[in-house]
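The excerpt is restricted to a subset of chains, each kept in its original location.
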């Protein structure tokens, strides 16, 4: 785990707490289904993470891409699978996807080197 | 196959021909990679179609959703897998995804009934 | 109520039933919060419908705009309020919003004439 990743998680957790304590029941229910939708089902959990990664990438949500790259790595997605999924996002979403593709690749690379998954 | 599906394919083919005969080399190359990106790879072809379906759905491209629903059905995607993927699209993309989800479900339903795949 | 409006509601209901019977629990929960979020709260229900209308318009979801125009009319939104909200959507979302603005205005006009709300 990189320090940048630690910071990302810490800030994310702190702000999720703020939002969940101040927001109403809709916020809580949305956050619940936002977790449950990636649960192992008929589709394996790691494939659902790849779906989330591609959806976040074509919608160009930086924090969402970071989150799903981390999750994909934790779920044991292989490097080739990661790049094949990003290429679908690239073709569907066009060249505006490239900045996100670049940063996702950098994070993926850092995670593999730290984790010895290479 | 429904008649609506036949019409969709016919119009699509006719206009693709027009675009490819009048457009330049960029058009041809883009269309080529738009086919190749869904080829069987480390990820199975049917998973790639699901990635294309989810990407098209969150970007709310009606013709693209129709096309990927047809391709998912041809590739033997199961009903539960189809709905799990659409639910990821729904949560990531929000309620503006619902009209596309509804029409994708109707087309999926027609295809399963015709094809006896139920 | 116009016939077009009846057809819109009928098709919407039929497909919602399909989606809810075939989709999983995520679908049901999402549909629930998609209803609850517009409930009367600290903000009046009619103002929440205007928020939904503006959000749908800048995201350019045709069916969503139709739905929220109908709901705004049912909730007793006044004509001036409707147009002021659409103008916020126009300025925030730019000229690509105009086709939706035009069709929303036509539907609003039909609803006021039928309903005698003018």
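Lettered A, B and C in written order, each chain numbered from 1.
FYI, contacts are C-beta pairs under 8 Å (C-beta built on N, C-alpha and C of every residue); 3 or more make two chains touch, one makes a residue touch a chain.
Since we're looking at a predicted model, the values are computed, not measured.
Here 3 copies are displayed; the structure file describes the full homo-oligomeric complex as 6 copies.
Please note the rule applied: only the chains that are shown with their structure count from here on.
Chain centre most remote from that of chain C: A (centre = mean of CA atoms).
Where chain B touches chain C, under half of the residue numbers in use are shared by the two copies, so each contributes mostly different positions. Between the CA-based centres of chain A and chain B the separation comes to 23 Å, rounded to the whole angstrom. With each centre defined as the average position of its C-alpha atoms, the distance from chain A to chain C rounds to 32 Å. Taking each chain's centre as the average of its CA atoms, chain B and chain C sit 27 Å apart. Residue positions of chain B with contacts to 2 or more other chains are 80, 84, 87, 91. Residues of chain A touching chain C in their complex: 24-26, 29-30, 32-33, 36-37, 41. The touching residues of chain C, when paired with chain B in their complex, are 12, 15-16, 18-19, 22-24, 26-27, 30, 34, 56, 59, 61-64.
Of all residues in chain B, only 33-34, 37-38, 41-43, 47-48, 50-52, 54-56, 58-59, 64, 78, 80-81, 84-85, 87-89, 91-93 touch chain A in the complex they form.
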